[in-house]
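The complex appears here minus one protein chain, its other protein chains still in place.
Chain naming follows the written order as A and B, and within any one chain the residues start at number 1.
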């Protein structure tokens, strides 16, 4: 069974930014020619995450508000006491971003049927940077049969 | 390696309703005859979700209260300003349901060992409709060896 991977790059924006990466996943799927199988989507940073949901711009703003309510940046966090940790000079104070990441997903597996992602009508694969701006990567792995 | 899928249907109730779909997954597993492998369970709507936990009726009520506390239906959400979006006439105001969905899971992978789901003693695969009542579907994909 072929198992093929690809790393995609995303340049993100300040604070929380959300990207619909379904087109890149779909393009990779077409390149592989796999007809029946799975795509593993894997977020490779501790302050990024995934969700599979509706790519509607106003909803994406609601999600940002929601995440900031759950894990406010201005709360006291032990991880942000940088003087008590051994860290590089440019270490960000981003405990809230880690907490948001753990609330969302790191790995998602999407089925492939007849050469297409078997997503529901309104579903997109969304990539979240929770501590931007940065250059980020997402790992894709497709396995299945031709 | 065989990769076999099945779509199951669930008729849901008003608001949040939760269904133990383990029996349907198990029945599908027995039909395939796979002895060693995985079941991918995939929620196909943006206001449904999955969790693997205890199917205890009082706990399921607690989960509903918990989700409503995290994402109250009565909060202001941009996604609910239907007059600012291009939507069908019967579009629901369901931003809270999307947020609940992203807090739970869209894809879960359950191992298969000796022809059985390798769930822990108290674990069931739970399907959540967060914006019912509707007819919903869940995608199952089994891969492995006989």
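By our rule, a residue touches a chain if its C-beta (ideal position, glycine included) is under 8 Å from a C-beta of that chain, and two chains touch if they have at least 3 such contacts.
Just so you know, these numbers come straight off a predicted model, no measurement behind them.
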Sole residue of B:10, B:82 or B:119 that reaches the chain not shown, by the stated touch rule: B:119
Per the touch definition above, residue among A:35, A:98 or A:134 touching the missing chain: A:98
Chain B, residues in touch with the chain not shown (by the definition above): 1, 36-38, 51-54, 56, 58-59, 61-63, 66, 70, 103-105, 108-111, 113, 118-120, 122-123, 144-145
Chain A residues touching the omitted chain (full complex): 1, 3, 5, 40, 42, 44-46, 70-71, 77-79, 81, 84-85, 95, 98-99, 101-103, 105-107, 109, 137, 139, 141, 143
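As a working rule, only the chains that are shown with their structure count from here on.
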Gap in Å, rounded to a whole number, between the CA centres of chain B and chain A: 20
